[in-house]
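Note that one protein chain is taken out, while the other chains of the complex remain in position.
Moving on to subunit A:
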Amino acid sequence: MAAPMELKCWGGDWGLPSVHPESLTVMAYAKFSGAPLTVNIISSSWKASKGDIPVLISEDKVISQPAKILNFLRKQKYNADYELSAKQGADTLAYIALLEEKLLPALLHTFWIEAENYCSVTKPWFASRIAFPLSLYLPGKMSREALNRILLTKGGPPLYSVTEVEAQIYRDAKECLNLLSKRLGTSQFFFGDTPTTLDAFVFGFLAPIYKVCFPRVQLQEHLKQLPNLCRFCDDILTCYFRLSVSGHSPAGQDTADANLQKLTQLVNKESNLIEKMDDNLRKSPQHPPRKLTTLKLAAGGEESSPFNRLSP
């Protein structure tokens, strides 16, 4: 019903549709609310832009921050929150603030400031996605902005340098992850069975931590100890983004396949043995023929709730 909308954002890797938390948030929300977005991934042939990413372009309007983009989508009647009560809407705002204050600094630090991570993973990845002269400048600029943000919001006398703030922000981030895990508990999404804005934001922030392979991964290790959050990310990836089941990189997928094959062979051997035993038993008049167990390959967990419904 609305004019076609186009979303420019960073691309994905490691099984994610996007590596950038804010882009991921917008993409997830679009999937949850059924908004028809054409996603335009920034590539090296794309011309330079000066705005923030992600950017939504619809007719003549250019909207840049995730909160504003989500607002715009809601006004276009793509609303993932219409079943929420007023209190739940308030909770959404509060938890988003918690994410931004407590988790985002550590996320930025892991991506952009931790020297090993930045030099070996982040910078080459982003530089390879941007056209030549800009690729020398833009990653550095993003790194400096991240550092600035952390120092200005978290550091202050006597914590002037990043190393002193580091311990504090990782502590805060781990506490935030624990709080999120407690809040999620055993339910499918944060507010029941259907995903909402809060799920989009949490997914946007957690999935990069969870999936991107860095050399220094203290936050990822902490996250992996919270199985309900990992399950939350995996569910959204398989149901809404139709990616491979485990979302591993190709090498990982091969080893998983090899393991699976070995298991299949083992079980088939067992079933052969059982057949033989069965034949022996049939000679003596007792048991009815036993059913053979077959190995069921785990299919991608199909979500029962429809994911492309539009709000009235």
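Just so it is clear, a residue touches a chain if its C-beta (ideal position, glycine included) is under 8 Å from a C-beta of that chain, and two chains touch if they have at least 3 such contacts; residues count from 1.
FYI, contacts and distances are computed from a predicted model.
The listed options are "Translation initiation factor eIF2B subunit epsilon", "Guanine nucleotide-binding protein subunit beta-5-like", "Metaxin-2" or "dolichyl-diphosphooligosaccharide--protein glycotransferase", and the UniProt record of the chain not shown names that protein "Metaxin-2".
Remark: the omitted chain is touched by one listed residue; of A:148, A:225 or A:272 this is A:148. Within the complete assembly, A:102 is the residue of A:8, A:102, A:174 or A:211 that touches the hidden chain.
On the side of subunit A, the interface with the absent chain consists of residues 65, 86-87, 89-91, 93-95, 97-98, 100-102, 145, 148-149, 152-153, 156-158, 179-180, 182-183, 185, using the contact rule stated above.
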